[in-house]
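What follows is one structure encoded as structure tokens, with my remarks underneath.
This view holds just a subset of the chains, kept in their places.
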Amino acid sequence: MKENIRNLIDNNKSWQGRYFGFFIQFLIIVSVISFSLETLPDLSDTQRQILNAIELFCVLVFTLEYLMRIYVAPKKLKFIFSFFGIIDLLAILPFYLSFGIDLRSLRMLRLFRLFRLLKLVRYNRAMLQFTKAMILAKEQIVLFMGVTLILIYFSAVGIYYFENEAQPEHFSSIFDSLWWAIITLTTVGYGDVYPITMGGKMFTFFILLIGLGIVAIPTGIISSSLTKVVEEKKE
Amino acid sequence: MKENIRNLIDNNKSWQGRYFGFFIQFLIIVSVISFSLETLPDLSDTQRQILNAIELFCVLVFTLEYLMRIYVAPKKLKFIFSFFGIIDLLAILPFYLSFGIDLRSLRMLRLFRLFRLLKLVRYNRAMLQFTKAMILAKEQIVLFMGVTLILIYFSAVGIYYFENEAQPEHFSSIFDSLWWAIITLTTVGYGDVYPITMGGKMFTFFILLIGLGIVAIPTGIISSSLTKVVEEKKE
């Protein structure tokens, strides 16, 4: 029997394993959509009850899956404290914790249900590749994130000195200016804050000319790291 | 005679074939411009009649072309159900269907006229290369689109929890927040919705620092896949 269960949950080449995989992935997506629907402001009581029923069913299946995975694992403790073991636990824990807890912290707890999305990593090849690429380039990403942060900080200080007097409501301190700096240097440009003085505009002009290449560095690192991982796999 | 027609519509090295190709491409563009002009709100009756006449002429030529292509095809059924065969039919079908149909669904039907643009693929080398590149990287694009969608979803959930109370009209549910997430992470930044709370701004700050590299991955995959296709062709 242990062999049968292992065939079901661990072997993605048998047809049982493939169907079980699809079923779990389907439930994860159903569970996430149901989570999103719960945030709609004008739900009727019936609708809420349906969503709760769906959630209950998902949790039951995920709990069963978790217990089966522990059952078939050769070293049970090793699985429980592995990455996927912890994710599997976090995906069901919020439901069981919600019984002994007052309503206020429930909202925060619900967010933990989103750990279920990480369960998809087990089935999604791209996410495995992506996770590998991130680990491979971790050190570089952290280092250049530092360069990017320093550039953003310098931009924020500069614009603060140019715009603070003209727009004290938008550039009241360097912390406010940091918001402008990230929105501008990532080229999002909402338009809620922008320089209006001649000096501030010229400063923005030069910061944009110089800065775009720097902010794009982490993007480039992730991309090239990913290319390496994909090509290694092909060989 | 069959040989002459084949020379005309299939042989892009003879001068007849080249001129016929240019003529069809020209008609496609005329037909698309005429389609756009029909949407102008203040057309006079004369202008409408001219546009209808142009449309009639285009459909006649495209029908003739379609029949000729069937006539010269060695295996007629194979052509009719091929990619280009279906496109050629869809390009003229809306016109003939519009006779037996009431006015309301006509609007939708008109949109099908745009399939004519896909007829350009036959003549446009870049579109062939592009289509090849997309097929080559199809699996990867779909997989990483998944990673991108999960990031966008996480961002939407996060901003919902930070901004929902402060701006219930803009962040009323996770579905509303998804609109913010796509507009921000693609750096479009219309400025119709943006965070105003301290927590929401800090969340956006970190999401932008981390997220831009991830959203750019499908772009990178398409580009590098295209480079491969172009270079293969050169060799």
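First chain written, first letter: the chains are A and B, and each begins at residue 1.
Please note the rule applied: a contact is a pair of C-beta atoms (placed from the backbone, for glycine too) under 8 Å apart; a residue touches a chain by one contact, two chains touch by 3 or more.
Keep in mind it's a predicted model, so treat the numbers as computed, not measured.
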Total copies in the full complex, given that 2 are placed here: 4
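Note that in this section only the chains that are shown with their structure count from here on.
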Cα superposition of chain A on its sequence copy chain B - rotation in ° rounded to nearest 5: 90
Residue ranges of chain B touching chain A (in the complex, touch as defined): 140, 143-144, 146-147, 150, 153-154, 157, 160-161, 164, 168, 172-175, 184, 187-191, 194, 201, 204-205, 208-209, 212-214, 216-217, 220, 224
Residues of chain A that touch chain B when the two form their complex: 32, 35-36, 39-41, 107, 111, 114, 117, 120, 124-127, 129-130, 145, 148-149, 178-179, 182-183, 186-192, 215, 218-219, 221-223, 226-227, 230
